[in-house]
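Dropping the structure in here first, questions after.
All protein chains but one are shown at their positions in the complex.
Let's turn to chain A:
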Amino acid sequence: MQKAFVSIAVAASLGLGATAAQAAILDDVKAKGYIQCGVTGGVAGFSAPDSNNVWTGIEVDYCRAMAAAIFNDADAVRFTSLTSQERFTALSAGEVDVLSRTTTWTMSRDTQLGISFVGTMFYDGQGFMVRVEDGIESALDLSGAAICIESGTTTELNAADYFAANGMEFNTVVFVDQDEVVKAYEDGRCDVYTTDSSALAAERSKFANPDDHIILPEIISKEPLGPVVRAGDTQWFNIARWTYFALLEAEELGVSSANVDEQLGSDNPAIKRLLGVEGEFGAPLGLDNAWAYQIIKLVGNYAETYERNVGPDTPIGLERGLNALWRDGGIQYAPPIR
């Protein structure tokens, strides 16, 4: 009886929700009229509610782009804020249709969790933030320092690897919720706060005195952050993947939200195909032929969302770096639409 009880409770928490996952996700999404998008609890620039309580950020824009492609309405999205611990369970149980939540693409996640990574929206790497007054200049000085970390992240593993590889004493305090991690660092429980360096910049911008904190030069890991969908639904995976490629392709072709209507009359065949003037690229995805036009019109291209959310002119102030297009020295690259 005890075992049966456990099975009921566990199955009830995971099994019931997953029933919806059996049907084609696109049909479900069209039937309910919006996309359920899993985001962070608030990482400025990536996904966070602004002063008017509207979700903004580069990852939020990705979900809006999917909504634009499907519904021609960038607001047909509802956001669920998830902790690192909850995110994969929420995705595989069908609570969210797409997970766009600073999630690092790793082999074990891609192959063992029943989920598929769509692409790399943001190339990131793990860094360390410390207080200026401590006079630390390198991550190699951190032996024995107390380190605040969010639970259930690649960060937890990378840091353990880095400290072991360099023979340093490792000393962590692990919290479930990112807010508590930051608060514990601010209150002095830890000497170091470690996570993806973009998120460090985002958190630092929210501190009362950002200049009291520095981000150390070492980047200790590759953190390709990207959206994730449930494995097994090829159509939904393709919509997610080509939404991301459309954002890049639009930037590469110089099509932006400002000029997209003009570009409808362009003679460039690549632009014609992107905007659905020529060819049939929407139907195989189960979408309107103007799917990419809608994305660009309502959300913009990759450069626009980058500049608006995390670029040099924002409080977060990140240069494009690796996230520039391939022809500009970065590694963002989309296969051609043809």
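The rule is simple: contacts are C-beta pairs under 8 Å (C-beta built on N, C-alpha and C of every residue); 3 or more make two chains touch, one makes a residue touch a chain; residues count from 1.
By our rule, contacts and distances are computed from a predicted model.
According to UniProt, the chain absent from the figure is "Amino acid ABC transporter permease", selected among "Amino acid ABC transporter permease", "Serine/threonine-protein kinase RsbT", "Cytochrome bc1 complex cytochrome c subunit" or "Ion-translocating oxidoreductase complex subunit D". Considering A:56, A:84, A:100 or A:305, the position touching the chain not shown turns out to be A:84 (whole complex).
Checked against the full complex, the candidates A:231, A:277, A:290 or A:322 give a single residue touching the omitted chain, namely A:231.
Hidden from this view is one chain, which touches chain A at 2, 4, 6-16, 18-19, 21-22, 84-85, 88-89, 92, 108-109, 111-114, 144-146, 151-153, 156-157, 159-161, 164, 170-177, 180, 183-184, 187-189, 191, 230-232.
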